[in-house]
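As you look at this complex, bear in mind that one protein chain is not there, while each of the others sits in place.
Going by the order they are written in, the chains are A and B; count residues from 1 in each one.
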Amino acid sequence: MTAMPRDPMALCCAGVEVRVGAKTLLADASVHLAPGRVTAILGPNGAGKSTLLSVLAGQRAPTRGRVTLDGRPLEDHGMPALALRRALMPQESAVAFDFTAQEIVALGRYPHRRSPGRDEDAIVEEAMGLTDVSALAPRVLNTLSGGEKARAHMARALAQLWHPRPDGATRWLLLDEPTAALDLAHQHSAMRLLRAWAARGVGVVAVLHDLNLARRYADEVVVLGGASGGLMQGATAEVLQPGLIEAVWGTPCQPVTSVDGTVQYLFG
Amino acid sequence: MTSFHEMNDRFSLQRRDVLRLLGASSLGAAALPLFAQNAKLPKLVTVSGAITEVVYLLGAEAQLVGTDTTSLYPAAARATPKVGYMRQLSAEGLLSLKPDAIIATNESGPAVVLDQVRSAGVKVEIIEADHSWGEVQRKVQAVGRAAAREAQARELQAKLDADWSQVQQRVAAASKGRKPRVLFVLSHSASPQVSGEKTAAHSVIGFAGGVNALGGFQGYRPMTAEAMASAAPDIILTSTQSIEAHGGVDKFWQRPELALTPAFKKRSLITQDALLLLGFGPRMPAAIAELHEKFLVATA
Partner (left out) sequence: MSQRFSAQAVLGGSALLLVAAFVVGAASGAYAISLPQLWGVLTSLGQGADKSPEHLVFLNIRLPRLVLGVAAGAGLGMAGTLMQGLFRNPLADPGLVGISSGAALAAGVTIILGAWLWPVLPRTLGSWTLVLMAFGGGLSVTLLIYGLSRSEGGTRMALMLLAGIAVNALASAGLGFLSVMATDEQLRSLQFWLLGSLGGARWSAVLLVGAAVLLSCVAARSLAAPLNAIALGEAQAALLGVDVERIKRRAIVVTAVAVGAVTATTGIIGFIGLIAPHWVRMVAGPDHRVVLPASALLGAALVLAADTVARTVMAPAELPLGVLTAFIGAPMFLWMLRHFKGRI
């Protein structure tokens, strides 16, 4: 595994354990995430992917270990300050009342309400355009399909991080299974969107269940639930080897090279 | 220019006229109060059935502009405008009847509403309901005052006092033997209640020559079989409305709580209209007399 250069603007966690009662959701996780990259968190069901993501987001406090951002513990930043530069797209979200898709996306601008720009409405519109939900703007969110809701929530996360921070702090876009409900075309357009944002300096971390999407679009991966119950982090091509895949997911795996040179896997 | 004599004559004429006028007006002035009284008798609102009865007895029903929901006797009282339940009066409602006085017992309310009515210039007479003969007397006096019929009120009071002392003498004379143990059951609402001390029923039983089978507590309590057995009343006293609420005398006797009482064995039940029995109104001497007779019959 090539050692990743230590980045002072990193989002890291060290020795994180999350335990609820007798059940251990995550054991001894240490990752080092740098901005400007797409990192995929992978693993079988129950490996603790969502838990790791929520710990990194500051939504959940670990029972052991610490999380740091820009070298400082997450608690020191404070939730309101974090909300200005870190967005988490949830796996599923039960929205109360009949808010429209547009109103939901606009809620992404909530952290910025104290110093709104002149383009608040434009931000919401453009964010919806990026995830292809513009036509759904006036519709009640709860009446939309699973995929449409997911794209609306993704637009909300994008709206939350729309402008670069004036103090130059890196922005972090965390997504929990963003592609799970999307149809094929939207899966790929969403991943390309994430890559574009990473290219602009945003740190993108996404829990993915589709190894092929990860192989194609992620710069590096974090694999949970290995044989040792541990965690592997590294460049995608290096970590996602058939041997590891078969060991972690227990499924025979055959790599094939697609026309554009990307390696993809055949399972089963 | 008229002569002095002509002017004098004119003045004298005027003086004579004036004197005549004065004479006539002094007679007229004497007649004025009579007219004024008939035109301006105070209008009354009565809150309590017993007080309404007094108004009718004083012949002042023309002055009655409103009564409460417990004012059911005489029958004509039911046709008067109703101001609602005595504990839930409405200030504007009372004032809309333009009364000069409101006569109520101290159980009426809310107190705030009565204050509001007072501050609008209406006289509010409150009678302390202490379940004594004095209560009846106070009601008569209060109505007399408020209706500007104090003379009639004094007459009525004298008559009622005489009736009352007659009844009391009869009761005292007849109470040589053991006084019957009487228990009052109230059953207008869901669970029947029995009355202890400091209740209207307690006083009424005493006046009629009985003794309240229940003691040691004040107010009302739910009726239980054990309490009834230990009280061991000879006579059950209740209102006709309670019997109706039960669906008849037979249904009433079917109540398990009554089964262990001496009254049950002899089917000793006395019923009287609730307002007549407990109202502490002008019909009380007659009510007590009737009750006393029934006690004697029951214990014979």
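Heads up, the rule we're going with is that a contact is a pair of C-beta atoms (placed from the backbone, for glycine too) under 8 Å apart; a residue touches a chain by one contact, two chains touch by 3 or more.
All values derive from a computational prediction rather than experimental measurement.
J.: Touching the hidden chain in the complete assembly: which of A:99, A:249 or A:265 does that?
T.: Only one of A:99, A:249 or A:265 touches the chain omitted from view, namely A:99.
J.: Looking beyond the chains shown, say which of A:14, A:27, A:107 or A:263 touches the absent one.
T.: Selected residue, touching the omitted chain: A:107.
J.: Can you tell me which of B:59, B:134 or B:219 touches the chain that was removed from the display?
T.: Looking across B:59, B:134 or B:219, the contact with the absent chain belongs to B:219.
J.: In the full complex, which bits of chain B touch the chain not displayed? Write them out.
T.: The list for chain B reads 66, 69, 81-85, 87-98, 107, 109-113, 115-116, 119-121, 186, 188-189, 191, 193, 219-222.
J.: Footprint of the hidden chain on chain A, which residues?
T.: These residues touch the chain not displayed: 57-59, 79-84, 86-88, 90, 93-100, 103-104, 107-108, 110-111, 113, 138-140, 142, 160.
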